[in-house]
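Every protein chain of the complex appears in place save one, which is left out.
Chain lettering (A and B) follows the sequence in which the chains are written, and residue indices restart at 1 in each chain.
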Amino acid sequence: MATPLKRTPLPAILIANDLRIGDVVFWSQSGWTRDPAAALVAHDQPAADALDAAATAGMARQEVVDAYLIDVDVREGVPVPRHFRERFKTLGPSVHPELGKQAQFAAYARAAAE
Amino acid sequence: MYRYDEFDERFVRERVAQFRDQVNRRLSGALTEEEFRPLRLQNGLYLQLHAYMLRIAIPYGVLSSQQLCQLAVIADKYDRGYGHFTTRTNLQFNWPKLKDAPDILDLLADVQMHCIQTSGNDIRNVTADQFAGVAGDEIEDPRPVAELIRQWSSLHPEFSFLPRKFKIAVIASQADRAVMKSHDVGIRIVRNKAGESGYEIFAGGGLGRTPMVGKRVREFLPKGQLLAYLEALLRVYNLEGRRDNKFKARIKILVHEIGIDAFRDRVEAEFARADAFSDDENAELARISAQFEVRNYEKLSARSETFEAARKSDPAFAEWVAHSLFAHKVDGYAAVTISLKPVGGVPGDMTSDQMRFFADLTDRFSLGELRVTHAQNLVLPNVKQDDLHALWRELGKAGLATPNVGLVTDIISCPGLDYCALATARSIPIAQAISNRFADKARQDEIGPLQIKISGCINACGHHHVGHIGILGLEKRGQESYQITLGGDPTENMAIGELLGPGLAAGDVPAAIERIVGVYLDKRADGETFIETVKRLGVSEFKAAFLAGAQNEAA
Partner (left out) sequence: MKLLDRNGFRTDDFSRAGADGAARLDAVIVPFADLPSTAARAGKRLGVDIPNTVTVEQLAPHFEKLALIGIAFPASTDGRGFSLGRRLRRAGFKGLLRASGPLIPDQFPYALACGFDEIELPDASAARQPESQWLQALGAITLPYQRGYARPSSIFEQRRQARKEAAHG
């Protein structure tokens, strides 16, 4: 299990999997969202601490599992993970472009592909 | 195939109810994720990158047409219309929801299937020779032994929390078609000098971070003592296997660290204290054998004129036949391997439409039974030679007649970073790129038998260590990077491949494979296969070409 408290380079977003469904979710202004473009971006340490707190609380309430922060680049206003593993996680299987978030959130997929 | 009795039936139903309760306790918070994780894994439910993944047990690779149809139903209702056959001869669904998993298990139980111990640190789904029961070279059918082990290992009170996963394979011939020696325990049914059949036992094989070839612990174990022996062996492992480091927890490390002789002594000492159930085990094995249906094969002549005529008149059919048939023990029949490796496709994937279509062919042409192979292909074990041409024409309609079994485009690939949470790099796109590069069928034939196997991380689910050419995806400086090994062999002559050089970028892999193949085509002796040439020349002969090319590309 990833620990939510490890120090992540900034800017960062909070990523997790929905406990019941398994789908990848992000912490946004209004709670968990499936849309990677809507993820709340922490630019400073207090904001990152708030994301950590949201991760701990979300797991304690059995809403999500495997919640952790990932560092991102903000491209065209959209947070895109720097590491390729996390980028795949926000997109879906590269061998099935018709499945996953890449199919559902076209604008995000375009930004991530740049 | 084995048909459940009332006890098996009740057991599986109760297991579904138990899992439903476990899921409810997780959702209510009674179980923490840490507590629930081993429970869901013991039932084949993973959390992968994009979703949960459910791994369905296909015990020793045997499926009925009815079961395949049910898998298609599940694929459509609870998944995205396709499944993936694995090197452990299981089937994975990539998109199920946790809340739906108990309902899926109910549907599986309706056709005598389950997900018991397809993951977790327990005794995993037992595998066997894909031609079990029909191979001419086997001493006896290994499936009843595999079924006995399946039952004995299910929800085992002592061995459900082992240091690490534990895989068992059973074969019954000298030829090893199940990579038996890469298992924690490998069992070969043999005959002793007196002509009695019994078990030759290997232990400590495995791939992963430290690949090892299984070593013999018992030359001959008489029939009737298998479960007592396995219990003794597992007890030694459970108590003494390392638990301080995940990568050193497999039995291969224990066997390696204390030595096979010391390991054997400990197992024998424990075995000497075991309860003797031997008459009983034989009676139970006989009961299980009787639960496998008796095949009423027709009396046919060894040579089918229909088949021979079709082979002469239809070159495309002849080409497919050349790679797809395996000799059946009964005259006039053949076991047929069906490639799940269309050129450029995803190795091992099958759509729900293909499943239904194939289930129908299974009924029409193979007495309702099919097999899954560790190479991610399917087998129709009981096809009349007279029917082969008709079968082939039907297969073609669903894109299932690719004539590449055993050739360079018949690539094993694990799911890799397209799905797997543990992956360090993608593997499927590499398989696709190589497959496309070698798409030309004439070239494939010129190259001949060549097994390429790809894993997306050091766990080696894609068996890369035993690929003639193995490919391992890693991360190097924030990029996907691929190591190439050469000279692996999955058969009874099991060998671990040797690393050729530094890792390559994804885009450079197909050209590197070309160069390796080029050396083979240059230097092969008459009639020599790829792996034979590699063994004769040694890996170093290939290294130079591999490295030279790599440098040219870098320059």
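Everything below uses one rule, namely that a contact is a pair of C-beta atoms (placed from the backbone, for glycine too) under 8 Å apart; a residue touches a chain by one contact, two chains touch by 3 or more.
Computed from a prediction, not measured in an experiment: that's the story for all the values here.
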item	value
Chains still shown that are in contact with the chain withheld from the display	B
Residue of B:97, B:235, B:323 or B:463 in touch with the missing chain, whole complex considered	B:235
Chain not shown: contacting residue from B:48, B:154, B:404 or B:432	B:154
Among B:121, B:354 or B:402, the residue in touch with the chain that has been omitted	B:121
Selected from B:3, B:287 or B:536 as touching the chain missing from the view	B:287
Residues in chain B touching the chain absent from view	5, 7-8, 10-11, 14-15, 17-18, 21-22, 25, 29-32, 35, 38-39, 121, 151-152, 154-162, 235, 238-239, 243, 273, 275, 277, 280, 283-284, 287
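Everything that follows uses one rule, which is that only the chains that are shown with their structure count from here on.
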item	value
Centre-of-Cα separation between chain B and chain A, whole angstrom	35
Residues on chain A engaged by chain B in the complex (per definition of touch)	1, 17, 19-24, 59, 62, 65-66, 83-85, 88-89, 92-96, 99-101
Residues of chain B touching chain A in the complex	26-29, 33-34, 47-52, 80, 94-99, 346, 417-419, 423-424, 426, 428-429, 432, 475, 478-480
